[in-house]
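What you see is part of a larger complex, with each chain still in position.
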Amino acid sequence: MSYTELKREVYEANMQLHHRNLVVYTWGNVSQIDRDKGVVAIKPSGVAYEDLKVEDIVVVDLENTVVEGKMRPSSDTKTHTHLYRHFDNIGGVTHTHSTYATAWAQAQEPIPCLGTTHADYAYGDIPCTAVMSDAQIERDYEEETGVQITDCFTGKNPVETPMVIIAGHAPFTWGKDAAQSVYHAVILEEIAKMAYLTRTLKQSVQPLKQGIMDKHYLRKHGKNAYYGQN
Amino acid sequence: MSYTELKREVYEANMQLHHRNLVVYTWGNVSQIDRDKGVVAIKPSGVAYEDLKVEDIVVVDLENTVVEGKMRPSSDTKTHTHLYRHFDNIGGVTHTHSTYATAWAQAQEPIPCLGTTHADYAYGDIPCTAVMSDAQIERDYEEETGVQITDCFTGKNPVETPMVIIAGHAPFTWGKDAAQSVYHAVILEEIAKMAYLTRTLKQSVQPLKQGIMDKHYLRKHGKNAYYGQN
């Protein structure tokens, strides 16, 4: 019973997904890692948010073995643990099928940085992975979804762009903990909606100039950030 | 008074349509069959959801004769009973004019499978029927709406694609019972919205590759399904 606090945080982050209307029925799942203990707490598979309880949250180790909990963990668990193993500076992961971000994923295109709303949270394009190869599908689908993401971030800092869309599938976001990964999922959906509207309004729209991208990202996240209270 | 439980389930499924904002005013109707008794319970015609009560639900036989209830059954009753007579593996039917699914119906195009959200629930395109012929309109409009659907599913298993859009009209969905047919109506609307956004974002978008379609559909519905708790 040593994972009470971790499970509570993961429970609350999952319920935020529901309250912020990012999920339909059981879609979506949020996890958080305790790196000291080497465990990840995650939503159980296929449970409705209305019925979800703290004690339903499942704890697995980084090889996906259940450590605590009576239910089966999310069918996307292997994608989450893959991300924790490869991105050592993240603490929480969220997966949704939020409507506008999923539309970009289905269009199989990165979301271009068209304005400062985007630049405030993600540095440059929000990348779109390659389509999964037949060999990958046959290997281990959920693990390979993680591989799609990490392949796509080669040479990139996942903290500077805490979100990705999987071609033909849907988004994943991450953050320092479960709550921040949900926060990024909400923001991604809004960015994706604004980019959709801009692109359909003006097909020829160009990305924001580099200088403004830098300014906005750095005033929030750089060494001399001056947004917020500290 | 032997249909109490059937009527309650149909009442609750109809109210779900209302609570999930799939219907405007009296639009939409849900039914469920009791195959042992050979009867179908369905919403009465033109009654507002705010006023609907369990006892208003009408019970008809498979030839549309009222067996229990004081009100006139939904004007779409013949379409429902046609489906129950021809699709022997379904237990509930829902009809709505939900906004995005209806837009595809008005465009008279099937909804292509553009992503895993779709592949999780329907195998391949969501078919669009042919436009009703003048001869059909003159025969028996509501019965022929059923014929449009069953003609469109020749050689297809309706359980693998539990939804259809009627050209120039609106969607029908079905499931093992009334509740699941409503669940499919909610999901169809979300799939239709995502497909609309994807198509208007990128006119040239292609359907998801077969391997991913298979994987997603089968991990939820195949013999070795591993989504959910059992």
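When the chains are written out, they are named A and B in that same order, and each has its own residue count from 1.
Everything that follows uses one rule, which is that a residue touches a chain if its C-beta (ideal position, glycine included) is under 8 Å from a C-beta of that chain, and two chains touch if they have at least 3 such contacts.
Quick caveat: nothing in here was measured; it's all calculated off a predicted structure.
The full homomeric assembly consists of 4 copies of the same chain, 2 of which are present in the displayed coordinates.
In this text, only the chains that are shown with their structure count from here on.
Copies chain A and chain B of the same sequence differ by a rotation of 90 degrees once their CA atoms are superposed, given in steps of 5.
One finds 33 Å separating the Cα centroids of chain A and chain B. Taken in their complex, chain A has these residues touching chain B: 24-27, 44-47, 71-72, 75, 97, 99-100, 102-109, 131-132, 134, 137-138, 141, 168-170, 196, 199-200. Chain B meets chain A in the complex at residues 114-117, 183, 186-187, 190, 193-195, 197-198, 200-202, 205, 208-209, 211-212, 215, 219, 226-229.
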